[in-house]
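Missing here: one protein chain of the complex. Every other protein chain is in place.
Now for subunit A:
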Amino acid sequence: MSGFFSRLSALFGLKKKSVKVIMVGLNNSGKSTIVSLLKSDGDKNSEIVPTVGLNIEHFRYQQVLFTMFDMSGQGKHRYLWERYYKNCDGIIFVIDSSDRLRLAVAKEELNLLLKHPDLSNRKIPILFLANKMDVREALSSVKIANAFGLEKIKDKPWHIFATSALTGEGLQNGIEWFTEQLSQGDVYT
């Protein structure tokens, strides 16, 4: 039903009102911090602790109401991500750009995600956030894109932004691109 209506509204050029987005990435890459920054409604948790399972948060950006599934990045919980792939409208993949050691791990997780049957045939936008750019030895977003082989992703719109969840730098641009993608694409195909 809702798919039909949204298609209808897309036809009339109306913007989508509400989207479901899942946010994944290795542990300690800054997912929960980004979410708390995006919420920007004043009640930010001063202290971010490792997420166990998932957190569900809402925030509004421009005309779009985001429902964010902030997944736990801990190794033992990563297999739970796939349970939420099915009905999501977009994916935010957060990378700790200062953690060179585990880039390979992150890449492996990304490959698993892209190959998952629930996602492989859908044209949903993926936003890569190369987080922790404020750290001195952080890699640049270009280097990370190369390391991940992002150019091979042909069937989904994607973009990578260097961000800092502590200062909020770069986040605005990323979300703006993401929102645009979400409102354009007919994600229900």
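By our rule, a residue touches a chain if its C-beta (ideal position, glycine included) is under 8 Å from a C-beta of that chain, and two chains touch if they have at least 3 such contacts; residues count from 1.
Everything below uses one rule, namely that contacts and distances are computed from a predicted model.
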{"item": "Listed names \"Probable prefoldin subunit 6\", \"Septin-type G domain-containing protein\", \"Coatomer subunit gamma\" or \"Ribonuclease P subunit p30\", with the criterion being the UniProt name of the chain not displayed", "value": "\"Coatomer subunit gamma\""}
{"item": "Absent-chain interface as seen on subunit A, which is shown", "value": "2, 18-20, 43, 49-56, 58, 67, 72, 77, 80, 83-84, 86-87"}
